[in-house]
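Below is one structure, written out as structure tokens, with a few remarks after it.
The complex appears here minus one protein chain, its other protein chains still in place.
== subunit A ==
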Amino acid sequence: MKKSFRLDGLCCGNCASKIEREVGKLDGVTSTTVNFMTTKMVIEGEDEKIPDIIAAAEKIIKKIEPDVVMKKA
């Protein structure tokens, strides 16, 4: 399943790639991209694990960039 989100307030390119890397390591994720320019994050992962993945991704984002708000796109 593919889910996309908007990361409002994303303002550091390095953090974007850190988020991409960390979320990509989560269990059940097959691919992640964080596009710094469009501030879009797309997560592709196993269907049944998606809710866990989203919750974990939110935590990662809070840790790396506390000012970013993750919204459903």
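Methods note: a residue touches a chain if its C-beta (ideal position, glycine included) is under 8 Å from a C-beta of that chain, and two chains touch if they have at least 3 such contacts; residues count from 1.
Heads up, the rule we're going with is that contacts and distances are computed from a predicted model.
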Undisplayed chain, where the name is taken from the UniProt record, one of "Raffinose/stachyose/melibiose transport system permease protein", "PTS sugar transporter subunit IIA", "Carbon-monoxide dehydrogenase (Acceptor)" or "Cd2+/Zn2+-exporting ATPase": "Cd2+/Zn2+-exporting ATPase"
Sites on subunit A contacted by the missing partner chain, in the whole complex: 11-17, 31, 33, 35-40, 42, 62-64, 66
